[in-house]
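Omission of a single protein chain aside, the complex is shown with its protein chains in their original locations.
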Amino acid sequence: MTPDLMLRLRVESFLYDYAAMLDDERFGDWPNLFTPHECRYEVLSRENVDLGLPVPIMSCYSHGMVRDRVAMLVQGTLTYRKMKLLRQVSNVRAGAEPDGTIVVHAGLTVYQSDEEGVSSLYIVARYQARLVPLEDSFQISVMKVVVDSFGIDTMLAVPL
Amino acid sequence: MTPDLMLRLRVESFLYDYAAMLDDERFGDWPNLFTPHECRYEVLSRENVDLGLPVPIMSCYSHGMVRDRVAMLVQGTLTYRKMKLLRQVSNVRAGAEPDGTIVVHAGLTVYQSDEEGVSSLYIVARYQARLVPLEDSFQISVMKVVVDSFGIDTMLAVPL
Partner (left out) sequence: MTPDLMLRLRVESFLYDYAAMLDDERFGDWPNLFTPHECRYEVLSRENVDLGLPVPIMSCYSHGMVRDRVAMLVQGTLTYRKMKLLRQVSNVRAGAEPDGTIVVHAGLTVYQSDEEGVSSLYIVARYQARLVPLEDSFQISVMKVVVDSFGIDTMLAVPL
């Protein structure tokens, strides 16, 4: 097995755990997936990315901001329409950079289901991430979520 | 390669074969994927699972009931609106229990296409399975399909 293929498989497992954590609404654990000091979580519209415009829909550019992103979710003080989400990560591609970090591209679709059990497509997006390898897992240095469906009809209450 | 990663890959192949068998409507072969005597196939609503309520939408709790589930499909005596289904299994996670059985979690979306070629999202669900390892494959001891989209607008004519 080539190192490239092995890397893809390990990144897949990491992203599946990442998605399961969010699907299961274990928001308090989510910041622990990021590197402890400098890290970045951003949601960007595909439109801006394609035009080379840097403004994101949302940006957390320190670990404190990442923790703050989910603070109200953990405390339960944020009120929003309860939706069950299912994240499907697809077509994962990963490569190692000369500095040892891992560049990741993947597709993402998110389905929402309301309390009456009616499901619909919620988000179509792509993950563009930079990971730092640990002995048997990874930490997220940069997680950009580029959304094709930036005409988002519901509040982005939870991380993607 | 770690045993955990190897296990995930083997379980993925098994689930892809499981889904292809159902997509191809080879219903007569489906019971052979289950353990011969005690086994369980259940469809549960996400709502009940979250509330800790045990009642499933459908339950087959013996191999005979699993065979019975598809008997009318195999004989062709069940009449229902013909829909082509495509099952997408995603984000497979698997782990071995101390007793040697394999616990599996995965996402599932099913798309339906009618005879006029119009497609739509049919089911959003999660597989929660327990598998028994064979030499080069698995048998299903428990297959729970937890459906987010339990407001199902069409008859559950075929297994998920």
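In this document, chain identifiers A and B correspond to the written order of the chains, with residue numbering beginning at 1 in each.
Heads up, the rule we're going with is that a contact is a pair of C-beta atoms (placed from the backbone, for glycine too) under 8 Å apart; a residue touches a chain by one contact, two chains touch by 3 or more.
Given the structure is predicted, the values throughout are model-derived calculations rather than measurements.
Touching residues on chain A toward the chain that is not drawn are 1-2, 4-5, 8-9, 45-47, 88, 90-93, 105, 107, 109, 121, 123-124, 126, 147-152. Mapped onto chain B, the footprint of the missing chain covers residues 1, 6, 9-10, 13, 15-17, 19-20, 84, 86-90, 111, 113, 115-121, 136.
The working rule: only the chains that are shown with their structure count from here on.
Taking each chain's centre as the average of its CA atoms, chain A and chain B sit 27 Å apart.
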